[in-house]
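In this view, the complex is presented without one of its protein chains, the others remaining in place.
After this line comes chain A, so read on.
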Amino acid sequence: MQRLLLMGLLLMLGSVLMSPRTQAAEVDYGLEANVYLWYANLDMGQADKRLAPQSDLVDYAEYAGSLPSQGAHHLMSITPIARSQEGVEVEVETEFQLASPNDGETEVRGQYVVQRLSLDNQGLVRSSVTLVNEYDDFTSRYRPAVEINLVRAALYDWTESLDKLDDNRLLSLLGKDAGFIGQEDPAQSPSQYLAYLHSLNHSDSRRAIKNYSLTPEAGQYRLSFEYQWTAINSDGEIELARVGVTMLIAVTPEGAKVLLYRAEYLPPVTDLGAEVRC
């Protein structure tokens, strides 16, 4: 009898918790973009551009004497801790490299840094408190992180803009004469594609980035990944799509700009053993 009770409860719990998308695994791309932008700006010596008007404490504890100087934050993880009406708190794990003050010296001692950031609703940093700051007991080659962080911020921003249908934000990420090939109609311009997306009246649109790879090419970065796109259509039905995407992003004085966006539908993933038979 107790077993029956347990089974019933488990079935109910399972059906309540198992949504078409597993909520727990979702990455907040808007948040990720803001965190990457913060560290990119920090490494460019322009932290003030991403500081909230009412910022409290930014301890800069990873820098010698807590005075910001040239360095590279390589982000390892971003974990949301708490959300409120005022904003969000996240814990960020980074591998930090402080550039050597000596000219030509490329070997530096890295640091493992964990910081708790508080961001406001505009994605600006209100506070940054260092929780862990451990020095490596070895040296490694100094690798700048600004461009990679800007490129990743652009990718997450782009993804968020597609889901939230923020036309202005998305169009502002496009570089001059950027190539754009949407998965529905390759002839559509970005504005026409956005108009098409609006016409779908989707709710709860979500593009999850999978199988992501980033390759530096001459003066730009090639991103290759898959969007696993879920949305609810105007009839309340769930729609799923796999979209293969290639992007070229360049870092310009105006920030990271998309030079090419090419998307195409991919076949649904099915049981491989049943794909091809004789």
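As a convention for this text, a contact is a pair of C-beta atoms (placed from the backbone, for glycine too) under 8 Å apart; a residue touches a chain by one contact, two chains touch by 3 or more; residues count from 1.
FYI, contacts and distances are computed from a predicted model.
Novice: So which of "SCO2523 family variant P-loop protein", "Transcriptional regulator", "Redoxin domain-containing protein" or "Sulfatase" is the UniProt name of the chain that got left out?
Specialist: "Redoxin domain-containing protein"
Novice: Out of A:28, A:91, A:120 or A:239, which is the one that touches the chain we can't see?
Specialist: A:239
Novice: For a quick check of understanding: of A:63, A:96, A:229 or A:261, which residue touches the chain that isn't displayed?
Specialist: Selected residue, touching the omitted chain: A:229.
Novice: Given the full complex, what residues of chain A touch the hidden partner chain?
Specialist: Missing-chain contacts on chain A: residues 1-2, 4-5, 7-12, 14-16, 18, 20, 183, 229-230, 233, 237-243, 265-268, 270-271, 274-278.
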